[in-house]
Every structure is written in C-alpha cells, then in structure tokens.
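Okay, here's the structure, questions in a sec.
Incomplete set of chains, arranged as in the complex.
Naming follows writing order (A and B), and every chain is counted from residue 1.
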C-alpha cells in the first residue's frame, strides 16, 4: 500500500521499512559479518573485502529476489545466493565465505533490529518534543476553566491545564517505557542453524563479539531465534503509546465538535478541506491517530499470538512478524508525529470554554455549592436542599442560580457576592495547580531519551 | 512491503490492491458516474465524454496524490482535483461536472467493492479447485489406515480419507459463506455528503440506478457510509476460511515432522531448500498459511473494532479499514492458493502411516479389543482386563499383543487369527466410509460458486 496509507505516514520512519532500506540493512549485516570473521581469523581478509564490496542494494535483482524468496521461504536465501554470485564473479574463493556460519534468521532479525533502532530514536525524539509542548501548555493554562466531562456528560469544572498535564503525565511514562524497551530489546541475533554457532567452532565467540561491536547491537546471553519476547515487547510498548495518542486525539476531536468548538486542529493551507463542503475543517490528524489506535491493538495481538514458536525456529509464527512489526512501528510513528506537529499550534477557544461551562445552566456548580453549604448546615440537609434545587431548575429549565437566589435557606448563608464566587469555576479547581506542578517537575527530571 | 511479503502473495489478487489498480478503480467510478449522470440528464453528455477520456491512471501524478491525500484526508480529494484539472485543460465547462453529487467515500468505497469482487471470484475459484482435489483424495484413501491423534497423542486408528473428508467438509461450508457474503456485501456506495444525494435533487434515483447497472454493483436500500457490517463480514468470512486453512496446514506440518513423516509438501525445484542444510525440505506452504492464520484474526478484530463509526461518516474507523481489509483479502487468497497448489501433489507415505500405527506397541488397539471382549464377558470386567494388560505392556515396554497372547482370559475368547483381526486398523474404521460418502455427496450437490 502506498497511496492509501499516505495519511498515516511519517516518511523518515516508513522509508526505514521500504524495500531498499530492508535490502541494504541485510547487506550491511553480511558485510559486517565478513569483516568480523576476517578480524577473528575465521575467513581470509581478502574474502571480507570482496564480499563487502558487493553489499550494495543497487547491485541486486529485486524482482528475482521476490520470486526466489517465495521458493526459498525467506528473503535471506536468494539474497545470499545473489551475493555469492556477485562475489564469485570477482573472486570465486571469497564467494565461499559469504554468510559464513550464519543462518537466514540471523540476518533477517539483526537487520530488523538495526532499522527498528533508528525508528525508536525518531519516535523518542518526537515524544520528547510533544512532552515539551504539553509542559508549556499545562503550565500556561493551569487555571483556565473548562468543563470536566465524565461518561460524555458535563460533570464539574476542571482546568485546561489539568487536561494537558494528564496527557503529559501519561506520555512521560511512555518515554520511560521506550527507553527500557530500547535498552532491553534491540540486540544482535547470531546463532547459526540452531543457535550454537557450531559451524564456526572456536571462532564463534570472537566473531559474535566483533559483529556486535561493529553493528552496535549488544550481544545477548544466548541467541533468541524462537524466543520473540523482545520483538513482542517493542510491539506492546508502541501499542501502549498509541493507546494514549488515541485518547488525546479522541479528546481533541470531541472538543472540536461544531457545538462544542473549544479546541481545533491548527488551520493550515489545504489541510482538512472537504471536497464538497467549503466550510468544513476536518480534524485530520485526529483521524490518522484514531485510525492508528484502532489498528495497532489487533497487530499487537498478532505479535503475541505469534510468540509460541516451535523448537529452534518457528513455522508461521516467525513469518507472521515480518510485516506486522514494521506496520506497528510505522503507525505509531505516524500518529505520534501528527500529534507532535499539531499540539503546539492547537487553536484554543477560551471564551467558548467559558460559554460551555454555562451550558448546563449552573448545574455544573451543584457539587461546589453542596460542599460549601455543607460547611454551614448538616451535610445531609445540604445535599437534600441542593438536590431539590437542581431538580427544580431542570424541571423549569431555568438557571440553578436563579432557583437558589429565591431560596431563603440559601440566601441566609450566602450573599450575592458569595454566590458569584461559588458559580465561578476558577474557585473550584482543587488540586489542579499542584498536580500540574508535580507533573511538570517529573517531566523535567526525566532523563532525556538516549 | 514488497520484498518481505513474497511468501504470502497470490499475484492476481495482490495486484488488485496495488497503487495502479486502486487508482484506476477510482477513476472507473468517476467515468461511470459521469456517464450515468449524462444518461439521466443531470450533466451534459459532452461533459461525460470529456471526463471519461481523462479517467486513465497513467495521466495522474502519483507522488502529488500521496502528498495531497495527507493534506486532504483521503485519496479521493486530490484525485478529483487532478481529474478536474486534466478535464479543464480540454473543456473548462466539463470540469465542473467531475465527481458531480458524489462524496469522497462514494468513490473510495465503491472502487473497493469493485476490486474485492474480483478477489472473491479468484478466491472462490481456488476454493472450488481445492475441494475437488480433496474429494478425490478422500474417496481414494477412504480405507487407508492412519493413527488418529487427540491432544497430540495417539488415540485410536482412523483413516486418511476421514482426514481429507473433514477438511473438505469445512471447506464446503466456507464455499457457502463466500457465496452468501459475495451476494450480500458487495454493493454500490453512492450517497453524497451525508447519504441523501440531496445535491442531485430529482436526478438522484436515476443516476444511482444507472451507476449500479454499469458497475454491476447492486443498489442498496440506503447508503451505508457509517454502517460497515458488509465490509466487516467480508473480513470475518475470510477470517473463518483462513482458520480452516491454518488447521489443515498445521496438520500437514505435524504429519511432516521428521519422526512422523507421513505427509510431505510436494518436492519442487528449489522449493523449501535450506541455506545451510542440504537435507532439509521445509514445509513452506504451511509456513505461509500458518502465518496468515496467525495474522488474520488480529486484522479481523480491527475491522470489528472499527465498526462503531460516528454519525454519517466515521473519524478514524473508516480510515482504519483502508489497509486492513486489503491485507485480509491478500493473506487469505495467498494462503488458499498455496494450499490449492500443494494439495493435489501431497506426498503420502502410506507405509510410514502403517509403521506409526505400531509406534505405541499395540496400545492404539486397546479400545477395539476392549469393545470386542465386552461382547463376550461383562463390559466392566473386559475394561479391567484390558486396562491391566495395557499397564503391563507399558511397564514391560512390550507389545500389547504379546501380553494378551499370554493371557488365558483372552486366548479362550480369541484365536490368533481373531487377534490378528483385532490388531488390524482396517477393521476399526467405524463410520469412516459412510461419513466420507456423505461429505462427498454434499460437495457434489453444492452449487458452483457464481
């Protein structure tokens, strides 16, 4: 798919998983392997040079690779064969040392790790950018009143900064997870046919170490051909992140509804235009992010379902990962990039937020007033009194304040100025500012992604 | 992904979802729409000709489509824009009638339906081929004894024909489901902005009918922009089919294990060869099919998760289908094609099946002997006697028949010839042949896929 996925794409990441990059990463592995083996004395240095010279993607016949991969069962088999032929044309002896001691899965898994590493770095950078933007927004709007909504209904007031702080708080945890996953899960795969590297005999350890150092992929305690928890963790870590991105996009889209209109994606030339309705400005970044949040969970379940791989190499399970993990990486990177792009430019309509606080005709302040009244008369009586007033206001479709103003048991305790105070959302933000401080402090103390 | 998916690909289907085919199908919709509107008197016939003349994929700037789709939110927006420009260069007035009365989703959904229809036809053809092959195999091997295995352990004997008949029986139901889904789910999408076709005023019904007839996509009772059960049903029907393909592939792979070696994928030049182990012949079709069976369930859950789409057009849910449904179609078609390809050529090692029936040293016949003995002595006594003999045989690691031959309470009821009979799996196949007849009869009576 090329045309259809354009909405979801973050080019620097998607191109890591395009054919050319895939091919070149595999060839990088083969060239590095030859050098590592030469340095270890396992193969002649002339062979290493001859092999490395041919490890350039543009020398390969892609169409034939595709056809032969279908016959061989994976891409490494025809790739190694073509590489051998290319080398043999120059140096017949060197051709024997192509892919020496390695198995198909070594090159496929390691070259995947190389590319996922780059993708994670880009993802971590975007996550950091997004967090910084949210910290600024949370700080700036710490006291801006907005309706708090639960179960998609008005509840009590909160602040816009609390919303941003909640987003930031979750994203901070995702930054931690990304770092842990990056450290734990991107390691070298190198084990030969069944993981023992037996065909390399005494050279095995040195070759493995050299290869690990050159590729900058840490050497694991043991090859992991049929233990896929590392790759599956990359999937779950990104799945968790995409879930939070989906939550944020869902919030933005809800705030952007025509009748609510509190938050909008930034207006940009041509962006979100409708083909037939000139007045529409569609929340396109939200569409892309929500789409990713809808797709990634199923893909993560595929990665988990594929984990029970048989014996020393799985039949079907391994193959199921090939397209699935790159899709998860690309969808997450695309969704994150969209959000990092729009967040600093979100259009915030503060006056509309104020206006919507009035949409329930004062009912949103019922809890605050009950609490205040409960300080003056027994709480159960306070609750009963306000419940009655609320019911009255609903029945008459009038503003709660109007009802209360006519209620002696209220006016004897609250002056008009005090009622003003109670019906002002700025006076009912509780711990919001404190929470925002704590979230921002945690954000600042978080060590930057490597 | 191009290189990595080669193992899973059935070219005639995958190319239906490639960029060019996607683009052309959308243009076919636009050309047909213009003709349908001209025939209805809604637009000038000269405009229809001018538009149709430009509806050729090769005239379009794909790279720009990709970039503008990201800005517009879907592929139809820039496609219509480019088409308008192309038409305007020839006939400025006609350009105004491009995409007349339609909305982006009309062209995207209908052009998808056109391509899925072709894919389903190919899938139905392969399913029919596979069923025919299985009917032949079931008939031919109706009495060939093989170990029946439950919970991955030897149970009692069955016949090879029973296995094939079981596969055929399930595939027959899938043929029925494919037919029902084909009939119910592939319909025209044409509703304009919110489904009312209001901008076409009095021409609406005639245009819709003309369009339906020309595209050979039935006209639904009502547009279905945010009701996606039809597309989701295509996903579930294919998901069910892939589950059965996975069951069959799992069986073949289990039978092909080195120690069991009863059934092998056909040996073909270069197919399934190992890069480092010359003796291996890997079950590649099984790998591809099992991979599909691992991936499709998660993709189906995505299609179901995407169903709750908002109001008259979904935000995110619709977008989540774009790549997901084509992937399901391609994976299923690829897996089915692999199985249809190998099944008639499966290598069946009948003598190895006979040999494996002996692997438990006669224990597999314990049930048969218990049943026979239960005809002569009380069933509880028979069961106890055979249980004891089985335990004895296991303990001594000897053949059950040897134990029984030394047991008077057995030999007084069964002559050596009768014991031969009891230890012959051909005499314990029960209703196998009858079941096979029933399955083949149902297969023959099934009306061919349209």
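What we mean here is this: contacts are C-beta pairs under 8 Å (C-beta built on N, C-alpha and C of every residue); 3 or more make two chains touch, one makes a residue touch a chain.
Just so we're clear, the structure is a prediction, and the values are computed from it rather than from any experiment.
Novice: In total, how many copies belong to the whole complex of which 2 are placed?
Specialist: 4
As a working rule, only the chains that are shown with their structure count from here on.
Novice: What's the rotation angle, in degrees and to the nearest 5, for a C-alpha fit of chain A onto chain B?
Specialist: 180
Novice: Using mean C-alpha positions as chain centres, tell me how far chain A is from chain B in Å, no decimals.
Specialist: One centre to the other, that is 32 Å.
Novice: Write out the stretch or stretches of chain A touching chain B in their complex.
Specialist: 1-9, 17, 19, 22-23, 62, 65-77, 80, 99, 103-104, 192-193, 199, 249, 253, 268, 270-273, 275-277, 282-284, 286-291, 293-295, 297-302, 305-306, 315-317, 319-320, 322-324, 326
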